[in-house]
Structures are given as structure tokens and as C-alpha cells.
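The next block holds one structure in the form of C-alpha cells; read it before the comments.
What you see is part of a larger complex, with each chain still in position.
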Amino acid sequence: MNREMPIFQPKDAAYAERVHASFVLQQAMTLIGAELAVVEPGYTEIHLPFKPEITQQHGVIHGGVVGMIADSAAGYAANTLTPADTSVLTVEYKLNLVAPADGDRLVARGEVIKPGRTLLITRAEVFAVKQEQWTLCAVMQQTIMAMHGKKERV
Amino acid sequence: MNREMPIFQPKDAAYAERVHASFVLQQAMTLIGAELAVVEPGYTEIHLPFKPEITQQHGVIHGGVVGMIADSAAGYAANTLTPADTSVLTVEYKLNLVAPADGDRLVARGEVIKPGRTLLITRAEVFAVKQEQWTLCAVMQQTIMAMHGKKERV
């Protein structure tokens, strides 16, 4: 299908600072060790180095942790496109885990598919990277709600 | 709708010990502070006390953490019904976050809807409990795969 990625024009020139400022307040992201590595209009990447504390019973990264970074990457992708006075919240998402998250790090890529005023539809893909071999380990489809006039607490 | 909950007959008499033994190996569950509080045929509960480390930017528990315990509660509900030599893995789930996870603890209830041999369909509901007031904060629908002959590592 190889769809051309749409070119998005952010409504808030300071979108990147705003999104980074929100991310650092998410203590749960600090707990698992996630970093917001890339922030572009309609697109973000979250990187997550392996550590034993985030594994499941087979020693690879927990599927729930995969879901956390997929959800966040796509949610922040939506947040790059909302006005400065608008926060976002996840209405719902659907995640397929397609391979074990067996890597020395994970890379979650979130992108906006359809930027509506109230609802934004997004997607994420998560890759497990092991000695620079990339394996797709999860795909997600998500609905985000824009809360106009409700600025993120910073 | 108030559907009668089906009565499930576990194939493995030691299902509860098996499920508990798997849960304690999930370091990610320890990291967030989750406990497997109830294990019954086709049903489990995961309880999660509030702590600042698992919050998002508004000070309530992170939606990704809500997803983690919903996923686990329903996955272990499936695991109670599989044979002793069988492990389970999450194929996919879909989660609606319907209210902020604002509580002094969360309770995730997972249940099996349809126990197939290869695939088990499950549901979960997560409640935020604040001074004994229960608020539904998430609902999930999930597909679990049984890996026959692949015992959980214990």
C-alpha cells in the first residue's frame, strides 16, 4: 500500500517543547525508562532500552510495556497537531502483538492517520531492535480526543 | 444484558498455583506494584495500589498501566483454563479508557467469554477505587492464543 505520509502543518509553532514538557511529567514513562526521541508534526518516536525490570516471565519485554509506549507514541503524535491550549486523551486503542519484544531496545513509532478537530485517528508500530536487526513486534490503531481549552498541566 | 457467567471446569487441577507461579516471574508487574489477588476458573483479579511512580502528567494512574493490568488479568483468566503443559500469549486486545484512573487503588477483573482450544476470547473491566467508591475506568476485549506443549517457564 505504501501510502505517502501526509504533510501536517502544526497549529502551535512550539508543539515540540509542549509535547516534551508533557512527556517528562509522566512518571510512568520514567519508571519504565522510555524516552521521547523524535517529535515531528504528526509523528513521534519513543525509545525504550531493555532492562530486566520491564520483562515478563520469558525474559523479554512485557507486552503491557509494549502497549504503553505504542499508546504514548501515537497519542503524542496527535498532540503535536493540536492547538497550544488543548490537551489530548486516549479514547481507545487496539494492539496486535505480532512477535516477542526481544530486543536490546524497542522503538515505537506513532503517526496521525486522520486529524479531526475533536477526534484524531492514529497508528503505531513497535520494533524490537537486537544488534541492529529490526523486528516488527506490535501494531496499534488508536482514537485520541482533543480537549480544547484544557491546556496540559506543565 | 446481565449474562450469567458460565461455569468453567479447569483442565488442570493445579491451575491456581501454575498461574501464580507465572505471575511472580513477571518483573514488569512487580515494577508497577500489581498483585494477582483472585484466581478462579476463567476469572482473575489484579489489584494495583496507587503510587506516584505509575502516574501520568495529571497525577492519576497512567492509561498504559491500566492497559497492562487489564491485559494481564484477562490473559491469566484464559490461562486458568488451559492444560498444565500450555502457555498463553496475547494475540491482541482493544481497550477503551472511559474515565480517569483516579483512585487509591485499581481493580482489574478479567474473564473468559469463549474458551476455544487454540484461541480464547476474554474481557476485562478496570475500576478505580477511591475511598471505597468504585468507578469503571476501562473496558477491554482480548484474543489469547494457547501454545499447547509449551509449558510456562517456572
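The chains carry the letters A and B, assigned in the order they are written, with residues numbered from 1 in each.
The definition used in the following text is that a residue touches a chain if its C-beta (ideal position, glycine included) is under 8 Å from a C-beta of that chain, and two chains touch if they have at least 3 such contacts.
Quick caveat, the model's predicted, so the values are computed rather than measured.
Sequence-identical chains in the complete complex of this entry number 4, based on the file rather than the 2 shown.
Keep this in mind: only the chains that are shown with their structure count from here on.
Relative orientation of chain A and chain B, expressed as the C-alpha superposition rotation angle, is 180° to the nearest 5. In whole angstrom, the spacing between the mean C-alpha positions of chain A and chain B is 23. Contact residues on chain A toward chain B in their complex (touch as defined above): 22-23, 25-32, 52-58, 61-65, 67-69, 71-72, 89-97, 152-153.
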